[in-house]
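Note that this complex is displayed minus one protein chain, with the remaining chains in position.
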Amino acid sequence: MKRRDFSIMAVAVAAAFAAAPASAKGQYDPGADDKEIKVGNIMPYSGPASAYGVIGKTMAGYFKMLNEKGGVNGRKINFISLDDGYSPPKTVEQARKLVEQEEVLFLFGTLGTPTNSAIHKYMNQKKVPQLFVTTGATKWADPKNFPWTMGWQPNYQGEGKIYAEYILDKMPDAKIGILYQNDDYGKDYLHGLEAGLGDKAKTMIIKKLSYETTDPTIDSQILELQASGANVFYNVTTPKFAAQAIKKAAAIGWKPAHLLNSVSSSVGSVLTPAGLDNSVGIMSVQYLKDPTDPAWQNAPDFKEYAAFLAKYVPDANIKDSLPVIGYTTAHSLVQVLKQAGDNLTRANIMKQAASLDIKDVPMALPGVGVKTAADDFSPVEREQMIRFNGKSYERFGKVYGR
Amino acid sequence: MNILNRKWVILGSIVVLAVLLVAPFLVKNFRVFQMNLVIVYAIAILGLNILTGFNGQFSLGHGAFYAIGAYTAAILMDKTGMVYWATLPIAGVICLGFGWLIGFPALRLSGHYLALATFALALSIPQLLKYNHLEALTGGVQGIVLSKPDAPFSLMMFGQRLNSDRWLYIVSLIVAVIMFWLAYNLLRGRVGRALIAIRDHPIAASAMGINLTYFKSVTFGVSAAFTGVAGALGAVVVAFVAPDSFTVFLSISFLVGLVVGGLASIPGAIFGGIFIQFIPNIADEISRAAPWAIYGIFLITFMYVMPTGVMGLLRKIWEKTGHKHVDSDASEHP
Partner (left out) sequence: MDAFIHQVVAGLAAGSIYAAVGLALVMIYQSTHHLNFAQGEMAMFSTFIAWALLEKGWPYWAAFFVTIAASFILGFVVQRIFLRPVEKAPVLTNVIVFIGLLVIFNSVAGWIFDYTIKPFQSPFPKDAWFTTRFFSAHEVGSMGVTFLVLLALFLFFRFTPVGLAMRAAAQNPDSARLVGIRVSMMLAVGWGLAAAIGSVAGMMIAPVVFLDPNMMSGILLYGFAAALFGGIDNPWGAVLGGLIVGVLENLLGAYVIGTELKLSVALVMIVGVLTLKPSGLFGKVVVTRV
């Protein structure tokens, strides 16, 4: 061969080698390679919302268990979880640290509405997935404007609408008294109920009272609600205040139809401290299995969950319903990663997250699945109403949602 | 050679400034963001120092002024489309007014009572920001999302672009230099001495003809203005404001930064800013289980080793190495 042809061939071969991806196995964005997938997460491990930190610990435990079984598609998950103390500026800092310094593939399960709001624009500008955020706010399902953000839980407004439907159907003469936490979560639930009641909202809602998380007690509000003559109590409070509300209402002999938001419906962490006798008749909505419900004690997914919790998250309380959220959300993520296979680019992660159809979700209620599509960024939408009978919750009525 | 010689001071300052300007191009974006926050906090602490360090009025509520400044900037940028750097002086003026107003009842209170009053102020700010009737303006619980301004020109240094973060850092640096220079001038002369006199010997000071009412309330206003400007700058840097960003813990952090940096010392504010930005991160690296316990230990240790702050320690070292004791504004009383 002439020398010139040889050089051309040499250059062509060299170019072919240079163009080939660095790793032979798959396509990668920063944070993924043949051996591991780096997943970032931000939780309030300190500060006023520290009770939710256990969700992050559960997620960490889940990935540890998964790694011991070999990981996903032969890759281990490196779960990096940072604390933001529920302070939005800190969340911004931690998100930037995870994306720019740790170079994670995506953020998963970050908790809180103001905190996620603070990084919402940033994540979409950087084109890094903000996946399965742990909050029920309605704004995360907006694929047109924010294609890199997706929620997971059934949103709060949807739940409020379910209660509205129930009231309009079963209690058309209701006089509704509302206690809500004065923040995004409380107001979202409030809007849901009001939207669901439509024109009747003005006449049916006779008292709307708020409280701050810094308030020591909400006794005063409960007294006021009783004095207003309300016969339906829409209780939008976080676990500590929900327990106080239930206890106080019983102590003053106020027995309205009690609609309790699902965030605080746990038998173990709310109804038991409040008093099981005081909680009879409380209604709520559920999409996950309550670990204290005797109906599930022999279910195989519950036994697996209990064993997992005991081994991998020893400080967690089996009666607490918060770890269940971490467990089920992590399960959905693993499904996304499985579907992504060796194409671990951020775009593909979002694509797979928007193509989920999981029918059997461990620790979810029967009939509740995880389903997404390119225009449907709400993974879990199905939930059912439940009523407490003194020992456990009984499901009733239909399963709402798509 | 006397290194306090004017020539050396100017040369030294130029070197330091040059280093500070080049630094953002040597590190990743996220570090630049952190350094930016240090500057913002330093300005806020400087404001607090004017009131508490130099004038002895105990404030546990400067987070409130920071919040007012931040929201002023956010509302102006969001609702009127004002350019970010114009919001800073407006935030300063508004906080000057607020601070001056609050200075009046504060005249009657002192020590712990003033601390409670300012603490109460800081505590009530989040509730006010969430108030229904103000929601259209403040965004209520959802807060206001802002856009980060871009750099007005292109520049490449050490292979890094002058992007939004680095540009904001330089802007913050310029603002900080202006604020520190303002403070230095305000406090060096008669005004500064009057403030210190009021702090240490209020009765003697008023006997000497210093108008306590005027000075104390104006100091409150000026102090609030500084912290308000810092708040506005902070809002631009973080590009987000929400009531949850301005809890009581922020006010407490400023106080911590003040004492750690050194009371009645202008450069001390910088050390304070560095402390409150980075020590929580370091504590987090040391212990995942109880990071704030580590932070508390850091705090207590710092107080043992340098009860008069970093600047107090540096001053001691300076004196011990034989240099003449120049001008000390720090004293036993806060």
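Each chain gets a letter, A and B, in the order it is written, and its residues are counted from 1.
By definition in this document, a residue touches a chain if its C-beta (ideal position, glycine included) is under 8 Å from a C-beta of that chain, and two chains touch if they have at least 3 such contacts.
Given the structure is predicted, the values throughout are model-derived calculations rather than measurements.
Asks: One chain isn't shown here. Among A:Gln244, A:Ser279, A:Thr292 or A:Thr328, which residue touches it?
Replies: Hidden-chain contact among the options goes to A:Gln244.
Asks: For the chain left out of this view, which of A:Ser210, A:Asn235, A:Ser265 or A:Thr372 touches it?
Replies: Residue touching the absent chain, from the options given: A:Ser210.
Asks: Touching the left-out chain: which of A:Asn182, A:Thr237, A:Gln286 or A:Gln352?
Replies: Of these options, the touching residue for the absent chain is A:Asn182.
Asks: Out of A:Ser81, A:Thr115, A:Gln130 or A:Gln221, which touches the unshown chain?
Replies: A:Gln221
Asks: Footprint of the hidden chain on subunit B, which residues?
Replies: Residues touching the hidden chain, for subunit B, are 52, 105, 108-110, 112-113, 115-117, 119-121, 123-124, 127-128, 130-132, 203-204, 252, 255-256, 258-260, 263, 289-293, 295-300, 302-304, 307-308, 332-334.
Asks: At which residues does subunit A meet the chain that is not included here?
Replies: Touching the chain left out of view, subunit A contributes residues 46, 48, 50-51, 53-54, 182, 209-217, 219-221, 223-224, 226-227, 239-240, 243-244, 251-252, 269, 272-273, 315, 317, 320, 322.
Operating definition for what follows: only the chains that are shown with their structure count from here on.
Asks: Indicate the whole-number Å distance between the mean C-alpha point of subunit A and the mean C-alpha point of subunit B.
Replies: 37
Asks: For the complex, give me every residue of subunit B touching subunit A.
Replies: Subunit B residues touching subunit A: 28-31, 33-34, 37, 123, 126-127, 130, 140-143, 145, 147, 234, 238-240, 242-245, 247, 249, 284, 291-292.
Asks: For the complex, give me every residue of subunit A touching subunit B.
Replies: Those residues of subunit A that touch subunit B are 45-48, 82-83, 85-89, 92-93, 96-97, 99-101, 113-115, 117-118, 120-122, 182-184, 187, 212, 214.
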